Structures are given as C-alpha cells and as structure tokens.
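So the structure is just underneath, and the comments pick up after that.
The complex appears here without one of its protein chains, the remainder shown in place.
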Amino acid sequence: MTPVARLHRDPIDPTSLVRAVSGASHGAVLLFLGVVREMNDGREVSGIEYSAYEPMAARELSDIAQAAEARFTSSTVAIEHRLGALALEEVSVGIAVAHPHRAVAYDASRWIIEELKRRVPIWKREQYVDGHREWVDPTGRGTSTVEPEVLT
Amino acid sequence: MTPVARLHRDPIDPTSLVRAVSGASHGAVLLFLGVVREMNDGREVSGIEYSAYEPMAARELSDIAQAAEARFTSSTVAIEHRLGALALEEVSVGIAVAHPHRAVAYDASRWIIEELKRRVPIWKREQYVDGHREWVDPTGRGTSTVEPEVLT
Amino acid sequence: MSVTVLLFASYADALGTTSFSLDLPTDATVADVLADLRLRPGADRLPPAPLVAVNQQYARLTTRLHADDEVAVIPPLAGG
Partner (left out) sequence: MSVTVLLFASYADALGTTSFSLDLPTDATVADVLADLRLRPGADRLPPAPLVAVNQQYARLTTRLHADDEVAVIPPLAGG
C-alpha cells in the first residue's frame, strides 16, 4: 500500500496520522510533530508562512515515505506537511511511524525528518512581533546543496 | 510544574498527552505509543493484562518524568501507563516529550521508555489465541536486576 | 518486629498469595525475608535472588528492616 504523504492546507490532525500507521503487527508508534515556536535565533516570532514547489514537494514527500518503508523493513509511515499561514503552536509537519519494535521506529522517524529537511522544496517566511518578516535560510549562505544521489 | 506521570485504567488519549507537553517555546513534540501486538515471540496474542505494584510504579513513573526534565534541559514530559485488560492495538504506554529542538526530544523520549522498562514495577500476562496465558519475562531468567544507583 | 511481604504477578501465582505478615528479629535484613520465603510451598518456582523493594525503594540483600516495613518481592519487570 502506498504510504500517506501529502501537503496539507488545513490543520494537521495528529490522531489521524497515528491511525494511518497503526496495525496489530506494530508494537510501537512514534509521532513527530514540528511546531511553530515563539522564538527563533533570538527573534520573537508571531507566525510562519509555508510555501512550496507543490508538485515536486508532494513527490519528494511520497518518495521519502516509500524509501523509509523500504529502508526500515516492516515499518508503516505517514507524513503530512502544512502549507499556508500558521500561528504559534500550530503543527507544521507530522510524521508517524509504526513498527513491530520501538528501536526501528525511532530510527525511521529521525531519518524521515532529516531527509525531509534535506530535500523537500518547502520554504518558510517568519513574521516577527516587530513587524518585519523574513525568509528563513537554515544554510546561512543563501543557497542549498543536495547530495549527488538526488541529482539527475 | 510537576510533569504528568500516572497509571491509567481507562484508554490512553494520545491527544491529551500531546496537549500536556505543548507550548510556544517547543519546536518539536515526540509521542511514543506502546501498542499491544498480535504476535510475540512467535505466539498469537489475543490480549494483555497489565498489573503493577501501584504506589511504587506511580512514584517511579513520576521520578522518571522529573529526572528526564532535569537531564534534558528545557524539555516538558508526560507519561501514562495503562493497567488492566487490553485488547489488540490498544495503547499500553504513552510518552510525550516537547523540546525547543528535535534532537533532544528524540533522545529524551528514548531515554524515558528504556528507563521505564528498566525500573517501573509493572507486569504483563499475555493471553494467547490457543487459550493459554503466561506472565511475560523479558529477562528470560525469572529474575530482574536493577543497577546500583536505584538501590537503597 | 513484624513486616509485610508483598508478592506480585508470577511470584504471587507461585506462592498462592499476594501478601503475608512476617515476624523477624529486630536486626533482620532483606536476606532473612527471602530465607523465610524459600521455605514456603511453591517457592521452588522463584529464582535464587529475586529483586526486592523495601517501602517502595529497590533494596539490597543486606538492607536492614524496621518494624512495619513493606517488603515487596518483584518479578521480572515487563512494563512498556
């Protein structure tokens, strides 16, 4: 079955993500939620706007979910990433992983979030309490690099 | 504030665990759920009954939650462990951890579940499809050991 | 002096009880409780050195007991 992996304009529902991966063969479910927080790099944030190269981002999310299920045998994975304007404490990304054993669930969850940050074309613009807003650049260099294996 | 840490006879509600740890300073929330699965050591399970040395188990859970918040600075923790008869796919334990950064949330969550298994006096009896039932002994030796630091 | 001994799970099944009261000399230790336990019917199904908690704290064989202590004999943990 193709794993759940999608961009989402409505609020992410953690319960439905957990339900999407649960099954009687899985002894462990791990849910990771990324949440908009009030401070980033010492600046007071009032909200975040997420945008994406939507068709490519949706495909990358789906590729990551399928790669995770292949890499971490017997896992079931669901990923949702929010787009649009988010307020403080709203969930920007939800990753659910179920596995018969907990150790693999932890490893798979961690792998997915790192992979998502590494290759999914999504951007965020932070709105600050002082009225400014700015595109977030985690590289600090204005440019991303991706590893050779994702290059065509 | 004292972290949520308790034994629970009613079904565990993942959403309320997530809510208990969420806050505007936390960019990551990690929820671990232990779930009753249909196979264990090659035997078909139909349900599990959890019991505990209740006052001590409740205190150990609370100690672990407080130790986790001290060890993983800036984390917020909630732990619930179910007691009584559980059907397949029911949640036996829920651990929610929130932290400003995801790496610490993963480490803290993992630490808590290992610590829980190591020192909380809870037992489970598996009921099998073939009608037998048996106390689960993860040690395979009929006896537990705890490390010196928890001995008085 | 008297202490309360608690048994759980597989150990309670083996001994056929979940608690009993035990009279001990005033300088008794955890080891003395286990020595008494081993004489009871069903105790052959217990391991030589089970884990013990005194007043809800894990204890050693040499831990000294006091009147009215609660001594719990703890089968292999299986939480989670």
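Order of writing sets the labels: A, B and C. Residues in every chain begin at 1.
Everything that follows uses one rule, which is that a residue touches a chain if its C-beta (ideal position, glycine included) is under 8 Å from a C-beta of that chain, and two chains touch if they have at least 3 such contacts.
None of the values given here were measured: they were computed from a predicted structure.
Note that the undisplayed chain, when the full complex is considered, contacts A.
Taking the complete complex into account, A:121 is the one of A:23, A:47, A:84 or A:121 that touches the chain left out. Residues 34, 50-53, 55-57, 59, 81, 92-93, 113, 116-125, 135-139, 141-146, 150-152 are the ones on chain A that touch the missing chain.
Definition applied: only the chains that are shown with their structure count from here on.
Closest chain to the protein centre (all Cα atoms averaged), using per-chain Cα means: B.
Centre-to-centre separation of chain B and chain C, using mean CA positions: 25 Å. One inter-chain figure worth recording: chain A and chain C are separated by 50 Å, centre to centre, where each centre is the mean of the chain's CA atoms. Multi-chain contact residues, meaning those touching two or more other chains, occur in chain B at positions 34, 113.
Multi-chain contact residues of chain C, defined as those touching 2 or more other chains: none present.
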